[in-house]
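So, chain A:
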Amino acid sequence: MTWIPEVASNLAGKVDGVLLTITLLSLFFFVLITVILVVFAIKYKRKRDDEETPYITGSEPLEIIWTVIPSILLIALFVYGFVVYKEMRNPPADAVDITVTGKQWLWTFDYYNGKKTLNQLYVEQNRPVRLVMMSDDVLHSFFVPGFRTKQDVLPGRYVQLWFTPTKIGTFDIFCAEYCGTGHSVMLGKVNVLSPEAYDIWESGLPGEGGQSVASLPPAELGEKIYKEKGCNACHSVDGSTLVGPSFKGVYDHKVELADGSQVDADENYLRESILEPQAKTVKGFQPVMPSFKGILSDDEVTAVIAYIKTLK
Partner candidate 1 sequence: MANHTIAHDVYVPFLEKKGFLSWILTTDHKRIGILYLVSTSLFFLAAGIIALLMRFELLTPASDFVDPHTYNVLFTLHGSIMVFFFIVPGLAASFGNFLIPLMIGARDVAFPKLNIASYWIYLLGTAILLVGLLKPADTGWTFYTPYSATTNTDVVLMTFGVFVLGFSSILTGLNFIVTTHKMRAPGMTWHRLPLFIWASYATSILQLLATPVVGITLLLLITERTLGVGFFDPAKGGDPILFQNFFWFYSHPAVYIMIIPAMGVISEIIPVFSRKPIFGYKAIAYSSLGIAFISFLVWAHHMFVSGISETAAMIFSFLTFLVAIPTAIKVFNWTATLYKGSIQLHSAMLYALGFIFLFTIGGLTGVFLGALAADVHLHDTYFVVAHMHYVMIGGTVMGFFGALHFWYPKWFGKMFNETVAKIAWFFVFVGFNVTFFPQFFLGVQGMPRRYASYPAEFESLMSLSTYGSWILGFGILVMVINLLSGLISGPKAPENPYNSLSLEWQIPSPPPHENFEEIPQVTDWTYGYGKKKELEV
Partner candidate 2 sequence: MAEADIEQPHGHHMDPATEYSSSKLGMWLFLGTEILLFGGLFAAYAIFHARFPEMFYEQHLELNRTMGAINTCVLIFSSLTMAMGVSAIKLGRQKTAAILILITIICGLTFGVIKYFEYSAKFSHHIYPDTSIFFSLYFLMTGLHMIHVFIGLGILAVVFVLTLKGKFDAKYNTPIEMGGLYWHLVDLIWIYLFPLLYLIG
């Protein structure tokens, strides 16, 4: 078991330095107090009811010592914490900007070259990245434990976050600020690519991930998209009701809409619901689903529909 996630950004090592310093100091004081407490409790345990005890009400030198020493240490820790924080908050000028939008309950990423991805952030190893973030609805918080950094995402105001990824691999993105029913499934991944792999991804088709997915059968690809693109935040596959209707058994069944009319949940209805979700909302659900137009390609939409068909 690891105590702390892998160090995967330029900031992580520095934050770990702060954490380690405080941990060691805390351990020292904790052990000190515990040992004194236990030793006193054993050594001065009452043996007879009429034991004599000294009348000690205080000791000025002692009290000054244990006020001043912790104060100095605390101020030193404050300065250390602030210095690292300052660096974490000030991106270098050459950082690549990526626009991040948080909404209930998914992340979208817009890149400088017009690419747009959902829940999957693609960055290049050793190249500073500045995320310019805003929320579409409530508060969210963009948190990558491997990078040791986090920033609340607010509606109506841009906030920024930066890091230089140092390790190739995939790292968790968590939403750390409570944002409603789907909070715990508002998950994403940062994919840190080598410069060569990043070049390939960069020149690939818009809306597609770095790895080739064409080889998967449609239903399997659909399942993969269902999990990676955040559908699972709102739609169950086991019939239970989350924020949106369950996918289970929806295909080829009659669906009652918010206006009371009925519609057949065929391929075209499902496609429309993915691309223009507000057009025909199911009765009993809020019209809150974001459009996946421009996020999912036609092939991907078809794959998701293929997956839904398998859920009987």
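We take it that contacts are C-beta pairs under 8 Å (C-beta built on N, C-alpha and C of every residue); 3 or more make two chains touch, one makes a residue touch a chain; residues count from 1.
How were these candidates chosen? In short, all candidates are chains of the complex that A comes from, given by their letters.
Remember, predicted model here, so these are calculated numbers, not experimental data.
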Chain A: touching candidate in this complex (1 or 2): 1
Residues of chain A touching candidate 1 in the complex: 1-5, 14-15, 18-19, 22-23, 25-26, 29-30, 33-34, 36-37, 40-41, 44-46, 51-59, 62-63, 66-67, 70-71, 74-75, 77-78, 80-86, 88-89, 137-139, 141, 143, 145-146, 148-152, 154-157, 159, 172, 174-185, 187, 240-242, 286
